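Contents: one structure, followed by commentary.
Every protein chain except one is present and positioned as in the full complex.
Order as written gives the chain letters A and B; numbering starts at 1 within each chain.
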Amino acid sequence: MASHPALKAIRRELFASRTDGLISLGLLALIGASLLGLLRWAFLQAQWVVIQANSTLFAVGRYPLDQQWRLWLLVALLAMASGLSWGLLRAIPRADRSGVLWPLNDRIALALLAFLASWAPAALGLSVPLQARWWLITALLLAIRWSAGRWGRRLPPRLLKLVPLIWPLLYLLGMALISGGLGLVRVPPSEWGGLLLTVLMASFAILASFPLGVLMALGRRSELPLLRWGSVVYIEFVRGAPLITLLFLGQNILGFMLPGGLAPDRVWRAAWVLTFFCGAYVAEAVRAGLASVPAGQQEAARSLGLTVPQALQQVVLPQALRIALPATVGQFISLLQDTTLLSLIGLLELLGTARTVMANPDFLGLTAEVYLTLAVLFWCCCAALGLGSRALERRLDPTHSPA
Amino acid sequence: MLQLRRLLSASPLLLALVMGGCADEGSGGGGVQSEKMATIRSRGKLVCGVDGKLPGFSFLGPDGTYSGLDADTCRAMAAALFGDPGQVEYRDLNSSERFAALASGEVDMLARNTTKTLSRDSAGGNGISFGPTTFYDGQGMMVPAASGIASLKDLDGKPICVESGTTTELNLADRMREQGIAYTPLKFQTGDQTYAAYLGKRCVAVTSDRSQLAAKRSGFPDPDQHVLLPVVMSKEPLTPASINGDPAWADAIRWTVYALFQAEELGITQANVAEKLAEAKANTNQADLRRFLGVEGDFGKQLGLPADFVVQAVTAVGNYGEIFERNVGRASALKLDRAENRQWTDGGLIYSPPFR
Partner (left out) sequence: MDRRWPDLFTAVPLITPDAYPPMSEQKPPIPWWRDRRVIPWLVQGVVGLAMLVVIALLVGNLVRNLTAAGLLLSWRWLGQPASFDVAESLIPFDAAMPYWRALVVGLVNSLRAIVVGLVGATLLGTAVGMTAYSGNGLVRRLGRIYVEVIRNIPLLLQLLFWYFVVFLSFGNGTEALQIPGVVLAKSGLYLAWFAEGWSWQGPQLVNGIWQAPWRFSVEFAALLTGLITYTGAFVAEVVRGGIAAVPRGQWEAATSLGLHWSQSMRSVVLPQALPVIIPGLNSQYISLAKNSALAVAVGYADLYSVAETTLNQTGRALEVFLLLLGAYLVIDLLISAVMNGLNQLVQIRER
């Protein structure tokens, strides 16, 4: 019987002493009661129809119905790209990776995906054709994952090197698909909403704030007083103010500061405020990383004949950024959470959409359902980012990979 | 350092350069100089600031379209400008951000149940330009029917929910101060939160324009459980607005709204406007009608609008009476009486100056 060591472990962990036992029992009772209450509420009292009836609004806001095929296309492309990257990651064995095609984590992910694809569309009450689309997209992802894992090794290495390039290309393509132009009907940012707007805002601000943050961090450590003081003033100004006052600046004052035609749409204005906000925090994270790279590294690089930018690019920054990675990703996670503040300035991202939905006479008073759904959604996104960051940290850690 | 100092000393010059460089580039349609209208034309869409969450005035339905009296004002303007009521881009604005949005050029006009007041109108105040009032309203107070509250005096020491950044908030303070009633104002940034707090029974009363209270009540699960106190705490003429400093654009708004009033007075409806137009074209002796519908004269050109702007606006949304009845009238969910909002010929305040 395997239960014997398990029982022992439980005893050691929960009932080491009498007081420990009492605490454990009390806590167990409390957990049981709250879980029971929650389940009873979720299955018997909660009216999930508020989520079902508004699922499109939550997903894409007021994105025109006849143009939503563009978003479906984008999701399909994303699924294909993820399948390809995932498969190749497993197919090409490297020092820091086992050559197993389907390690345990992947099997868990596979099960999770299959479950989500079959449960979520049905739970949301989507029509059968829409459900079928989600099944198809999931099947596409898994099929490409499977074939890339199986035959990926046979691809010419030169082609393999190009695969990561898919992602920035896809991002640009996605932006074009979403906003239109080039023959497609233009969909102005004021019609983006829900999860789509949240993801766009967060991804844009993350991508744009990173280089800004690195530049500002370098500027702050520069010997040139103008660069240094410029960076210091910017970083401290942004870090000293609550985000909501900066968004207030963006919405109420920026319009006065830019010449008439140049002021961007208010969605983009908010995106830039988020970028500049996040940039200052990334700068501080990177600065801490730079500070922890020993001065000898740069001296050594310089004495090898590298110029300052070369030394920086090839020796100092790679080390500094690796050290700064957890803090930087932490900033990105809080940026994703901060997108909810956009609802306070009237943008219809997830929380803003939720507020309009709850003001709808048909769904008055269903606040708990909406807030809980949003909480779960945000939790999953943030936790996934955190997990990804930790995985990346392990991969980049030079002491971990067997050379 | 020397270079820096030199740069600094040159900065006023730079400033002047920059400021001079931003010269106006207005080019109006039909000989009228309006920067705003040129912008709207080149954009191809009218950006209209609305509330978006107020049934009867501007409400975003589940199908993603806006309906209501304010939304119809936007549509009428778009029809007058482009001959197409669909060329509107709505912006949901809460009461705290509406004036900044207008001042910074974010929206071309406001049709967002905004009360016309001196300080909002004057150049030394908010500096915005009001059109004709589209809804005469007054501030009211809503309480649960079961609460037994019958007058403002009964609210002594009680929390009252109010949307911040509104005239309502100020009127509440004034009325309560006059009557010496102590109360706790619970302020929320948006209407939906204000009513959520009221429905959550955090406040014993909620105050706003009477029409808005009726609109919100119509959406409550049990509308009969809430009553409006028989008090009118203020005058609230709800009026579309544009930015000061572009009189031509303000005129275009003003006279498009007047046209909706005038159409009702002349008995021109959405259904019979085509008929009336044919009639006007056929009868050269009906000069008033011909001028009004743009068959004769150059009213449209004088405003910088197409000649048939009245026909387009009425075709798109109907006359004022139709707009009222469709969105807030007896047949709608709000069930409001015309009251002050009748035509002047019926003893109301809706009055269009002559189209001459």
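One rule holds in what follows: contacts are C-beta pairs under 8 Å (C-beta built on N, C-alpha and C of every residue); 3 or more make two chains touch, one makes a residue touch a chain.
Bear in mind that the values here come from a model prediction, so they are computed numbers and not experimental data.
K.L.:
Just one of A:A59, A:L227 or A:L392 touches the chain that is missing; which is it?
P.N.:
Among A:A59, A:L227 or A:L392, only A:L227 touches the chain that is not shown.
K.L.:
Kindly state which of the options A:P129, A:P157 or A:G240 is in contact with the chain not pictured.
P.N.:
With A:P129, A:P157 or A:G240 as choices, the missing chain is touched by A:G240.
K.L.:
In the full complex, which of A:Q131, A:S179 or A:T367 touches the chain missing from this view?
P.N.:
Here the residue in touch with the unshown chain is A:T367.
K.L.:
Take the complete complex as the reference. Which residues in subunit B touch the chain that isn't displayed?
P.N.:
The list for subunit B reads 3-4, 7-8, 11, 14-15, 18-19, 22, 95-96, 99-100, 103, 123-127, 159, 164-166, 169-170, 172-174, 176-177, 183-189, 193, 196-197, 200-202, 244-245.
K.L.:
For subunit A, enumerate the residues touching the unshown chain of the complex.
P.N.:
Interface residues of subunit A facing the absent chain: 12-14, 16, 20, 23-24, 27-28, 31, 218-219, 221-227, 230, 240-245, 248-249, 252-253, 256-259, 290, 295, 298-299, 302-303, 308-309, 312, 316, 333, 337-341, 343-344, 351, 367-368, 371-372, 374-375, 378-379, 382-383, 386.
In this section, only the chains that are shown with their structure count from here on.
K.L.:
Mind pulling up the subunit A residues that touch subunit B in the complex?
P.N.:
Within the complex, subunit A touches subunit B at residues 53-54, 57, 62, 64-65, 188, 190, 226, 251-252, 254-256, 259-261, 263, 266, 344-346, 348, 355-356, 358-361, 364-365, 367.
K.L.:
Hey, which residues of subunit B end up touching subunit A in the complex?
P.N.:
Residues 4, 22, 35, 39, 52-53, 55, 60, 62, 64, 89-94, 97, 100-101, 103-106, 189-193, 195-196, 199, 218-221 of subunit B touch subunit A in their complex.
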